[in-house]
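Subset of chains shown; positions unchanged.
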Amino acid sequence: MNGNTTLTTRETTDEKQTGTPFAPQTDEDVAAMLEAIGVSDVDELFDIPDAVRFDESFDIDAGSEQTVVRELTETLERNDAPIEFLGRGHYAHHVPSLVDHISLRSEFITSYTQYQPEITQGFLQVLFEYQSLLVELTGLEIANCSMYDAATALGEAATLADRVRETTGDRILVPDYIRAERRDVLENYVAGADLVVEELPADDGVTTPEILEEAIDDDVVMTYLESPTTDGVLEEHLEEIGEIVSAHDGMFCLGTDPVALALLRSPADVGVDVVVGDASVLGMGPSYGMGLGLFACREAYLRQVPGRLVGASRDDDGNRAFTLTLQTREQHIRRERATSNICTNQAWVALRAAIHAASLGPSGLVSLAKRCHRLAEQTASRLEEIEGVSAPVRDRHHFREFRARVDDANAVATAIEANGFAIHVVDEETVQICVSDRNEHRIDELVDAFTEVVN
Amino acid sequence: TQAIWNDDDSEGYEPLLSERNLETVEVDDTDLPDHLTRDSLKLPELSEPELARHYTRLSQMNYGIDSGPYPLGSCTMKYNPKFTEDIASLPSAAVHPDRDEASVQGTLQIYHELQDYLARIGGMDAVTLQPPAGAAGEFAGILIAQAYHEDNGEGEQRSEVIVPTSAHGTNFASAALAGYDVVELPEDDDGRVDLEALSAAAGDSTAALMLTNPNTLGLFERNIEEIATIVHDAGGLMYYDGANLNALLGRARPGDMGFDIMHYNVHKTFATPHGGGGPGAGPVGVSEQLESFLPNPQVRERDGEYELFEPERSIGKVHGAMGNWLVLLKAHAYISRLGGDGLRDASAKAVLNANYLASQIDLKIPFEPFHHEFVASAGDRDAADFAKRMLDYGVHPPTTKWPENVPEALMTEPTEAESKTSLDQLAEAFGAVAADEPSALEDAPKATSAKRIDQTSAAREPQLSWHQLESR
């Protein structure tokens, strides 16, 4: 434990660190344990043929806590720190401090799936509350307690559509405004079922019944739209579209998010069968796309739902208690006939989203959603006033974000970035701007920067 | 004994938020057309003090690694170092996925370094960090195998994936999701791959063999070289399920055993927290010949600058962005903290702990020599009841009733993070339950927040939201 203290100006390890600092056995413990086992050395416990033994070093240095924190902090400081006016499917709002404080409580974050519900009531109840939140927002009866992100949830929706449809068919319709990444993931999820993904054009950013009528037939297993769309536009004809989809015995899947849903008519109300999206818009700040797959659907699909479900039951004392339920759908029991291969999911992000939503309450959620709508409309109007900028590009209703047309989108974005703001470049003459409570206090400056940059 | 937060008035334990104060808020005063907006929203409206208390109480009714021993076999519930959370909370880590590459050089550098660390640890030539979980890694890996065979013109022909009976359920499900027929491979009497059965199963239609090593019994597949030869000779690829990698760190590498593809579970092997069920991350490593099939995008370095690129024959994407960034960041921090020697030591202590714990338990352990985990049999006891009773002794029980080649299986993985004292406590719990009256097992647990929960009625009459809750 003690001995020569080597002094260097970079202490790479704690001086008491020999192996992993996270294994508690003392030398005496190890000796006693080996004796109890009946071997003289830990090496004897490894039954690895010589031919495949690895005798080299990984050549990865160890570091003290202080050093690793410092070095990774320095590395991360290589990231620039612009005020982000970025969205396009990845959103973040101010996350109340309570979310961090609670979600980092080790009883929550260091636990795993609630295989033993009697000692994991806490997490189960929060997940039940999360499911209930989504049921209220979507109007659908069932919500699972998390998938990875919007893209994979969309993929799961498509395989669900394929499983539950009584007649065959191999077409999946998606809007042309879908993010390429989501479409790519979807294609991977449906390839195994030999489904084909096709794009629906949009009319100035929204899908009309006419467009759908043109494309749909009885081979369409699922029709997917988003509202708000990737461009920030609200779809306007969901109810008619739902009827058309239904007339062709297809599944109607909508991509959205919980903040938008606080303002929008409930998906169930307009005929949507499955809602997917990214719910990490609540609970997480920008996380380089680390998400929380929202998945809600009609009760009819109950036994075919992918993912974990928490249900209420009773315990031996007769008290209400929660448990994972309908596990026979899942891979650890049903294996290749499971409703999904998902196991580890995003439960902790769901817990954060639930706490965030509870912190806002219905009043806060609705007010945030209204703000996201009005800020987008107002900011677009202000940019429109600038000579050389046309905004919004779509003559539609917007939520959080909108497109603006400029002469040279790349040049504008670069100049804006030099002012400390990040915006999207959509194409040579289009930029996209996302506004929310996180960047609201800098909108004036963004508008000023636009004025300066464009002129 | 766990905390129990209930009050006499409530029919349950801590009330639901909806039972505290449910309010309906009208949605009016927008300039949107009525047919686009909802009329109202009905959700719990509570203040921060009430919420803080609600969640604090709920947390105390939840068992985590910091509560006590958590030897959940196959899940590698090791200690999650706190400092990794501090790094993941840095504002500089909070970036939008559409940021310019030039403006997120720190993030890309960390991706690149972690790709490199994992490649070295697994003996692989290239690594993708995109899959957000182990099962997503399996799916990505199988898609890579599929793309490889398609590229060879054998896409149609190679329609089968071979999976040992005792494998994780995800292996079966991931292969099926990719459109493969699953061929189940029985174990031999020693609990390992039956070489004859494998030879019989492998052939022109074999796309891949998915294998966990050590397997779910904790046994190293001693014939791994022959296994690889059989599969490779048949034209198939070898897939390594990294769930049990914690057993081998620094002593054996999947790449050296003949595996072409592998996934890593960073929440198992590299100590990122399990988060009550996730997020984890399931990076996938491949050998050189498969590198060009990796998901889009990958990160590469040029003169100290990092950039994204699409591999030539990429399978596309398995996640909408770059995977679970914050989890990957924590894994990087863990690996940087331990270094190569620390990782090797972690593995040694994990295997030591499993073997010591087994030596202190009187139950039958049919298969050995095991490594980081062992599967004991509860004998004439029901393994699920056995587990419930263990709860009364203040510990988390093992995984139960799996794999099936051990009757009433108790799959036990203490990890390196348990002290000898803690292992002795676990052994005592095993011993006490084995000695208990049968009725004590059936009535268990008693010292928990909730008592035994009725699973049957939960599934028969599902109540999945507060909207569906009825008093029964």
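By letter and in written order, the chains are A and B; residue numbering begins at 1 in each of them.
In this text, a contact is a pair of C-beta atoms (placed from the backbone, for glycine too) under 8 Å apart; a residue touches a chain by one contact, two chains touch by 3 or more.
What you see is a predicted model, and the numbers here were worked out from it, not measured in a lab.
> I see a single representative of every chain type. Please write out the full complex as a formula like label plus count.
A x2, B x2
Just so it is clear, only the chains that are shown with their structure count from here on.
> Distance between chain A and chain B based on Cα centroids, please, to the nearest Å.
19
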